[in-house]
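Just dropping this structure here.
Left out: one protein chain. Kept in place: all the others.
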Amino acid sequence: MSNGKKGGVTSLIYDPRLRSIFFQLVAIACVAGFFWHILDNANTNMAARGITTGFGFLDNQAGFGIIQSLIDYTETDTYARTFTVGLLNTLLVSMLGIFFATIVGFLMGIARLSSNWLIRKLALCYIEVFRNIPLLLQIFFWYFAVLRALPSPRMSMEMGDAFFLNIRGLYMPEPIPGAGFDYVWIALIAGVVGSYALYRYAKKIQAETGRIIPMFLPTLGMIIGLPLIVFFIAGSPLSWEYPVLKGFNFTDGITIIPEFLALLFALTIYTSAFIAEVVRSGIEAVSHGQTEAASALGLTNGQRLRLIVIPQSMRIIIPPLTNQYLNLTKNSSLATAIGYPDLVSVFAGTTLNQTGQAVEIIFMTMGVYLTISLVTSAAMNYYNSRKALIER
Amino acid sequence: MPNIPSDTLTPPQPENATGYKPLPDRAAPGNTVGIIGWVRANLFNSVGNTILTLIALYFIYQAAAWFLDWGIINADLAGDSAEACTSSGACWVFIKARFPQFIYGFYPSDEVWRINIMFGLFAFCIIGLVVDSIPGKKWFAIFTLVIFPVLAYYLMLGGAFGLEKVGTHRWGGFSLTLILAMVGIVASLPIGIVLALGRRSEMPIVRSICITYIEFWRGVPLITVLFMASVMLPLFMTAGTDTDKLVRALIGITMFQSAYMAEVVRGGLQAIPKGQYEAAEALGLGYWKKTGLIILPQALKLMIPGIVNTFIALFKDTSLVLIIGLFDLLAIVQSAITDPNWPQVSVEGYLFVAFMFWICCFSMSQYSQRLERKFSTGHKTA
Amino acid sequence: MAEDTAKTETNEKNMIELRNVNKWYGSFHVLKDINISVRRGERIVICGPSGSGKSTCIRCINRLEEHQEGDIIVNGVPLTNDLKNIDTVRREVGMVFQHFNLFPHLTVLQNCTLAPIWVRKTPKKQAEEEAMKYLERVKIPQQALKYPGQLSGGQQQRVAIARSLCMNPAVMLFDEPTSALDPEMIKEVLDVMVELAESGMTMICVTHEMGFAKTVADRVIFMDEGQIVEENEPHAFFENPQHERTKLFLSQILAH
Amino acid sequence: MAEDTAKTETNEKNMIELRNVNKWYGSFHVLKDINISVRRGERIVICGPSGSGKSTCIRCINRLEEHQEGDIIVNGVPLTNDLKNIDTVRREVGMVFQHFNLFPHLTVLQNCTLAPIWVRKTPKKQAEEEAMKYLERVKIPQQALKYPGQLSGGQQQRVAIARSLCMNPAVMLFDEPTSALDPEMIKEVLDVMVELAESGMTMICVTHEMGFAKTVADRVIFMDEGQIVEENEPHAFFENPQHERTKLFLSQILAH
Partner (left out) sequence: AKLDDVKKEGVVKCGVSTGLPGFSNPDDKGKWTGLDVDLCKAVAAAVLGDAEKVKYIPLNAKERFTALQSGEVDILSRNTTWTITRDGSLGINFAGVNYYDGQGFMVNKGLGVKSAKELDGAAICIQAGTTTELNLADYFRKEGGMKYQAIVFDTSDQTVKGFETGRCDVLTSDQSQLYSLRVKLKDPEQAIVLPEIISKEPLGPAVQQGDDQWFNIVKWVHFATLNAEELGVTSKNVEDMKKSDNPDIQRLLGVKDQDMGQTIGLSADWAANAIKQVGNYGEMFERNVGKDSPLDIERGLNALWTEGGIQYAPPVR
């Protein structure tokens, strides 16, 4: 509130600023009292039950196995490491989920606006079915009803001795880069840099002469072709480690466990239904007049999309899209229901159970998700403030 | 004016220049109207679309054929035990046999009438609220939000009015799902209103407290909240406080949900034009009277679609209580599926749950979309 | 009651008094040294180009906006941060807005009785009777049970006037009450206002309806860029404006 | 280039030629046997009651709508399903819409240079210079770096006109360019259009601004129910309409 004006008889209770200070003090007192109360309770309760506090437990040996880990992990590692393993697994499934959900969601959103009635209605069915069924149920469905129907390892479905699909998961060959593979990486980097340079050059040429240099094929060539050529010149320095059936299971190669597949399927499909709606409304929000105006100026179909429709609809799409990404990340915690070893499952689940350090563990777990959310929202607000259409 | 040859000033006169008669409408060229026109325009208007149409038709045919075959033609419906499932199709007998359990959970079968009454009352409330032609929406709303919960509480729990007490550990199935969602919404609404008002307050500390609360709960997954409620809440309570598992879950859900509700309420408050606040102030109404008499009554109406949408989200999310060991609809079906007495019935079971959830969520979302459309046209003119 | 004492005290004095009022929106100086005194029963018209601060000025009088310097005294009560004074002043001052701001969820009658019942604590019955009286005065008693959304703009504005009158204000403020109306409706609202003016109500009215100004105003105040440029009785103001700015403004207005 | 040859070929002929054009929306017959020829430099005003098919008619000319029967030939290029022809025609024809349809995410200057750069492949610098020339012509060069959202309606419509002019069209189509504007702004847009007309641009303009029609039109076409009812030079059209339907329409318009 701005400066008020003095004078007159000001009785204190009627001064709005004093009132506001008073209310705020009361609010602080309530919140502080509440926290003090529960902390006090927690302390007495934990003391009474002989529960130790603190983060010391993180250095203790975990002693249990985790089926999927992106970093080296054995049972002798510490709980701190199980935390990292879980976090990485959460990030892995979230990132891939986001990637696929975006693709499927955009396809469905665009299908929803197709000129083909049948496609439009099919997309509508897809959206209405999948977003109105609980995600957990979808996860169960994929895991317990669909993937469970796959054959046993000995009867795997196979593709060319390289890919095997069975109830234990999907097995794929693992690429082992040999000597000289580094050159391929260098070529790839060179390709990316080259493409960027070409992009800058093309822009300059267009500004100066108006000539439009085609970008698609050269970029493709530089980013994919160049590394490929280098790869073959270097004598194909890449070997594959094929999965083999040894004893009970396939070993070697890359294994994708069914828990992961089920979670990924369910997250992708569920979220893509929401993304499709986001995309549809984003595109519909660009008025028909805009496309008409662009056509009337003689822009081609592709230019219309690239220069007019997409830039405008992306502004509308991106904030709710980010929300969906956050939802997906949070929803990945349902992994615990089927035993995919994500953060909640290994840390807030097994670790909590082994150590009994409920407060610390839940606190850390929530902290992780909260950090992800807040950082993303902050980035989003920044983006919005940059991209908001300027009005008067 | 540029010089234009004089003959152009009298343009070629059409034949009907002297006596204008409206031409009759002609029918459009045959291939652009009617069913054929529609099919051409909507299904086969280009090569790409034709291919898409054919592919889509093929898939629809496949799916429909499979479902007809598995779910209807070859399905078993008669009988009441696993032995009745002999054919290759779906075993709907399973659903039939377990249906009461799916709906009522472990509620004692002699007392099930109580749940039925609750369902009946609930349907009564909903019909009263949703059907436009029924007057007295305000009273229905008050009944639903205030009286119905009390009635339902005593009906379900018993222990008073001569009703046998049925502990919450025997609640389950669809009725539990409904209870979780209802309580979640009804309890989070007032908290959400307070939070939203706080978030719009001019007092920085109150505002930041509310923002912190809202952003905190919106930033964490519900499942961690449920974990917290089930694992940590007992630690935070004074020793010896009786904490029923269901109550703890409900506390968690309510805290979580109130943050989302606060955002819905805020949306409603923001939609009220500034002039309404000013007019109320100019009439001498203080903050609480202004809010209670002018702003909230209008905002609440605008919030209904938002509330329904939150309700849908919550309704789906209640299935997570399975993870902390409550037997909602999904959990009870899930555990029934593992019954060794029944053969492979997981697809049937999941389909049944999916169908129940879908029907509820889909009809609610249609309702909220209808309301949104109504408000988007209605409010401007009002 | 405090207000009663306040009233008797200032009975002979000015009803509204603005002394060297200054106001800023952020760093934008919107009101500059405004001095206005309005006697009981006086009718003032404020005019001026868009953005000149007219609305801000009268919104300060019932504290919808806070001023930062100078004194505003309404019916002897100074407007300070004291909530009690603000309440007292708002009961004395009725306000009619450009966009009516009726409460769409309440009937016309409820709109009118809301403040008497909740602020003045009048019994409902009595409040309704009084409200009907005022609705008759603005010539729409038959609409009492309708909702604002069902009325035309002119009718809505008349309800807004009746709603203010129900609080028995000592002063009425009007902020461009006719500018959101279709031409046919302007007249019916102006008629009500003229009738009100003739009954001796103290009024401050921001309007560009020069006909109205000429008919009823005791004084016309012309504002520009947050300042009072000229202040005169209507005849002199229109026939013989003193300042170039006023002349320019009048030429534009009258050309319409 | 194809367009150049096309131009030379038809230099002496009609710029736009509609022959027995028929169009249906679904089964609704919206254009019935429309015949219009527009010579280079001619200025046509189309008027008629709402729903009579005026917009549809001019939207067919740059193929925003497809017609089902008859021929439309623009600058010698027939409008068929051939995408190349459509492109050629659209480059020749500028269009100004009722609701401006500026691109809100681009500055005024970018709005104007977009099509020259991407369609005509003009170097950016040159495109900007030309755009500034046209912006000066519509009297808003100083707004070049603002976004459309920051401009008033009249200014936006002038930008829309400049944007079309930047493509150097042979013909300009206007679809009720002033009807979404506030009265003060109508004039500034009409001024620009009159100036454009006087410079010899071929124009077809759907409008109800009869003043404009009288000042600049070479011919006025009156449409009703998808047909051309009357076609005459403005003087004759307004003073001495031939048909009852026209008379009725004019009496309504002029009463305003």
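Per-chain residue numbering starts at 1, and chain names A, B, C and D are given in the order in which the chains are listed.
Keep this in mind: a contact is a pair of C-beta atoms (placed from the backbone, for glycine too) under 8 Å apart; a residue touches a chain by one contact, two chains touch by 3 or more.
All values derive from a computational prediction rather than experimental measurement.
J.: Determine which one of B:22, B:167, B:190 or B:292 touches the chain that has been left out.
T.: That would be B:167, which touches the missing chain.
J.: Which listed residue, A:84, A:102, A:350 or A:365, touches the chain dropped from view?
T.: Answering carefully, the residue with contact to the hidden chain is A:350.
J.: Among A:67, A:202 or A:256, which one touches the chain that has been omitted from the display?
T.: A:67
J.: Hey, which subunit A residues sit against the chain that's not shown?
T.: Against the missing chain, subunit A presents residues 45-46, 48-52, 63-67, 75-76, 144, 148, 152-153, 167-168, 246-249, 251, 258-259, 336-337, 339, 341, 345, 349-350, 352-356, 358.
J.: Which parts of subunit B face the unshown chain closely enough to count as touching?
T.: For subunit B, the residues touching the absent chain are 106, 167, 169-170, 230-231, 233-235, 237, 239-240, 242-245, 323-325, 335, 338, 340, 343.
To be clear about the criterion, only the chains that are shown with their structure count from here on.
J.: Which one of the chains is farthest from subunit A, going by Cα centres?
T.: Measuring from the centre of subunit A, the most distant chain centre belongs to C.
J.: Can you grab the rotation angle between subunit C and subunit D? Superpose on CA, round to the nearest 5°.
T.: Rounded to the nearest 5 degrees, it is 155.
J.: By count of C-beta pairs in contact, what is the leading chain pair?
T.: The largest set of C-beta contacts joins the chains A-B.
J.: Which chain has its Cα centroid closest to the overall Cα centroid?
T.: B
J.: Between subunit B and subunit C, what's the gap in Å when you average each chain's C-alpha atoms?
T.: Here subunit B and subunit C have centroids separated by 47 Å.
J.: As a quick test, compute the distance in whole Å between the mean CA positions of subunit A and subunit B.
T.: 25
J.: If a residue has to touch 2 or more other chains to count, which residues of subunit C qualify?
T.: Subunit C, residues with two or more chain partners: not present.
J.: Which positions of subunit D touch subunit B when the two form their complex?
T.: So the residues of subunit D in touch with subunit B come to 22, 24, 26-29, 32-33, 35, 37, 39, 41-42, 68-69, 198, 200, 218-219, 224-233, 242-245.
J.: If we count contacts the way the header does, which residues on subunit B are in touch with subunit C in the complex?
T.: 273, 275-276, 278-286, 289, 293-294, 297-298, 301, 381-382
J.: Report the residues of subunit B in contact with subunit A in the complex, numbered from low to high.
T.: 42-43, 45, 49, 52-53, 56-57, 60, 202-206, 209, 215-216, 218-224, 227-228, 231-232, 234-239, 312, 316-317, 319-320, 322-323, 330, 334, 337, 346-347, 350, 353-354, 357-358, 361-362, 365
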